[in-house]
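Some chains omitted; the rest stay in position.
Chain lettering (A, B and C) follows the sequence in which the chains are written, and residue indices restart at 1 in each chain.
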């Protein structure tokens, strides 16, 4: 079976969407699956806060619902416990993972403990909440902020980005006893080799991991459980929502 | 100082908004604060899923941003870890609580352990995630579903609702060793006395608790920390969002 | 309803009782409640150990029992899991909180994580035990000792006290990622503004928080659950105890 995946970038930055698309395409080739990458037409350029998550979740959910029938699996390319993941899982049955969860599933069998190197300081508590939700906080050595904003990853010179990331990765290895580093932002896709060379442990590109894990579950024919948490969304009276959302609410149960 | 609170119902049902408003008004009187209750013009009638949370968060956040300057505290009247709470906290500084968190803060000093009696089975895992996020899961004896949908609370006869809630409340007390019951849905506001009479322990009306706790913090002049998790939202290029959201993105930092 | 609170200082130092009384009076005014502050006639001047807790619990419990009928809520002004709190809750029904629990309930909705800055090193493990008992240890970034003894707070020059507290508060913010600081001793009442100015995050005065939280629950008419943990104390044969204790043991069930 040829599985087909959709990588959805909730950030609307074109540069970031291309970066993500490149990593996703390489991973898709390794896994023997097909893969498209896109971002919604509206919403914030980059997701830096809960506020941004809410706005991007609305538009990304609409986008996912419009494309739902065409794919065997979905990857949400925002690193964190983005609310849209749960919404998509309720509405469809094919495997759907955010890149945070996928990266952690990928890293767990490779080492005792992993650390996440992320962007701005706000992401530290946000990702720690995500680790608790996933139920894997005990395996995380640390979450470290590089101090970079998400869009800095496309604006700043490569050597500055490299230095900031490797500084934190090395501290995670030496001070926090991390044995694997997870890059904690979709915009860091493609940087895993240079960071790994500097810190001496495996480094996980989260977009790569997202396509690998969703690709595996899609090839295996896995389906989201429809019992309790992810049972289908109830049909509702018509509302003034965009077409993808309206379609789900208007669907017969 | 006379504190003024806004109770925001992310569900758009008028009946539920009135039920909430009644409980909120009583609690406001007890606390010596003023209080308005409203719901956004768009979004699902009732919140029964993550999908609904996303759509309602978008419209509720917009609504909160339009009203932000007029109030000394905000209560989000959806029982659960609703994503809009974090978004509002970033954008403003006055105390903002969801009614799940407020109910638990209210219940903790009254007993060793509390149980939550909620609506449909999907809310059980959703609320258990909320307990982990709040960091208080150890104090929760159980989360029990009554099997009622949110809108059943306004449609079914009172005696059926009463029986379903008291059945679960009694099991929570006798089998799970709960010493306080928290009603786990905004639509259950006003039912605490009849359930308490049946199960013999204090019962918390979550809307009442929301106004009490936000009222206390507002009277005390407490302010959300602006370090890390809730620092202000960054200004952004103008986007096609409704006026409340656009206003935050367009705001000078 | 005009609620009336009793703030009980288990430490018998007059200076500390006045410091506590000042903070309590300000908070009572903000909450629209009345409030008296007193300490028992016997017991250690300051509580620096478990040994002191035991002796002070005996005399504070007696004192509380003598005053039990006159108040709508009680605040125990010793920061920690002081054993007297549970004893009072069993014997009466009006809301009774220690200032540690109250401060944490106050701080939780304001930030991702709080740190406690306390007095001598012994309090670090004692407060960590308290956090586990309250079930909120996951939300605490750190407990830091200032190295000050309790009575140093009334004996040392202000600038030394200020320096010791702000040093630890700043480390908590920068190294431990605290977003709110809780002052971990009743004798630190009134110092919250100067510490907040130095460390840039909200700082909680625990006596203030105690009166705010008990004031809110008293205004709301909340009552301690009498199921299991806090059910009334059984009547007993007469014993050679002081009048407040004898009264409870002699009470008809």
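Just so it is clear, a contact is a pair of C-beta atoms (placed from the backbone, for glycine too) under 8 Å apart; a residue touches a chain by one contact, two chains touch by 3 or more.
Bear in mind the structure is a predicted one, so any value in this text is a computation, not a measurement.
How many copies of the one sequence build the whole complex, if 3 are shown?
Full complex: 6 copies of the single sequence.
Everything below uses one rule, namely that only the chains that are shown with their structure count from here on.
Highest contact-pair count belongs to which two chains?
Chains joined by the most C-beta contact pairs: B-C.
Counting in whole Å, what is the centre-to-centre distance of subunit A and subunit C, each centre being its mean C-alpha position?
Roughly 44 Å, centre to centre.
Based only on mean CA positions, could you tell me how far subunit B sits from subunit C in angstrom?
Comparing mean C-alpha positions, subunit C is 28 Å from subunit B.
When you check subunit A against every other chain, which residues touch at least two of them?
Residue numbers touching two or more other chains: 124-125, 129, 132.
Can you tell me which positions in subunit B touch subunit C when the two form their complex?
Counting only subunit B, the residues touching subunit C are 1, 27, 30-32, 95-97, 101-102, 105-106, 108-112, 134-139, 173, 177, 179-180, 200-202, 208-209, 212-213, 215-217, 219-230.
Which stretch or stretches of subunit C touch subunit A in the complex?
112-113, 138, 177, 179
Spell out the part of subunit B that touches subunit A in their complex, as residue ranges.
42-45, 48-55, 57-58, 61, 83-84, 86-87, 89-91, 121-122, 124-126, 129, 132-133, 228-229, 231, 233-234, 236-237, 239-241, 245, 248-249
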